[in-house]
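With one protein chain removed, the remaining protein chains of the complex are shown where they sit.
Right, chain A next:
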Amino acid sequence: MSVKERDPLTGHQTTGHEWNGITELNTRVPRAVWFFIIVTHIWALVYWVLMPAWPLVNTYTRGLLGIDQQEQVKERVAAADATRGIWADQIAALPLDKIRDDTLLMANVDRAAPALFGDNCAACHGSRAEGGPGYPSLVDDAWLWGGDDETILETLRVGINSPHPDTRYAEMLAFGRDGMLDRGQIRIAADYVQSLAGLDSGASPERLEEGAALFADNCASCHGEDGAGVQDLGAPNLTDTHWIYGGSDEALFETIYGGRQGWMPAWENRLTKAQRKMLAIYITSLADGGPE
């Protein structure tokens, strides 16, 4: 069985073994293979000498270059913080209006804020801050807690219904589930709310009158006599057409029946003061119809 043959094509001998018709040539390992084995091994050896590489009993070979990835990260983060600090410290110290007047600082805001918004806020408020079901739009000028600089900064700092000790707190009560209104009453109230917003609810004047009475008894304490909302309480204006959860019959029924308690994280410990200020400038510029 062990008959060595010469392969006519390559001129190499076979090893003389055969497996179900398969044979093997005894060709030398090509020079190039040895060459690259040597190159890669030398490279590895050099790397081991220079860098942290082999474990010892209770330490490891640290390498001649003395490089340590943890130290490197710390240094790089510190260096990056230092370059940003040049302008970020100023932003942290100045009131928003002063920043807006400073074109140099504003150049930094314009560069940094969109990505900050995209990474932290857009997931709920939408990539163009347009809001969505359950999340208020930030471009419509209909503010729950107020749209002036200080109020926005505070909202960012403490969040809404968040675990932050100073958090803004607001809750729409579950009038239906908690038995304050029955289903019929809720539908009437919903029609009245639609009429407040100038929507055609199709309800008769008597029904709306009944709704007004229900509203005065149950809703006005938060949303105001006229339904225009109370910003100190974070109670939304019901006379405009900006909805968080929607103005349809079903959405309004669900809101009044089960209540609502939206949630916005507190950013005090997640973003720096400068970052929160840049975001406040960014979203006020959006609300003013600034950059799209």
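Criterion: contacts are C-beta pairs under 8 Å (C-beta built on N, C-alpha and C of every residue); 3 or more make two chains touch, one makes a residue touch a chain; residues count from 1.
Quick note on the criterion: contacts and distances are computed from a predicted model.
Peer 1: Given that one chain of this complex has been left out, which of "Cobalt ABC transporter ATP-binding protein", "Ion-translocating oxidoreductase complex subunit D", "Lactate utilization protein C" or "cytochrome-c oxidase" is its protein name according to UniProt?
Peer 2: "cytochrome-c oxidase"
Peer 1: Given the contact definition stated above, which residue among A:Val3, A:Val29, A:Val57 or A:Ala78 touches the chain not shown here?
Peer 2: Going through A:Val3, A:Val29, A:Val57 or A:Ala78 one by one, A:Val29 is the residue touching the chain not shown.
Peer 1: If I consider the whole complex, including the chain that's not displayed, which of A:Asp7, A:Glu75 or A:Asp141 touches that chain?
Peer 2: Counting the whole complex, the residue in contact with the absent chain is A:Asp7.
Peer 1: Since one chain isn't shown, list which residues of chain A touch it in the complete complex.
Peer 2: With respect to the unshown chain, the touching residues of chain A are 1-2, 7, 9-10, 14-15, 17, 19-30, 33, 36-37, 40-41, 43-44, 47-48, 51-55, 60-61, 67-70, 80, 83-84, 87, 107-108, 111-112, 114-119, 122, 127.
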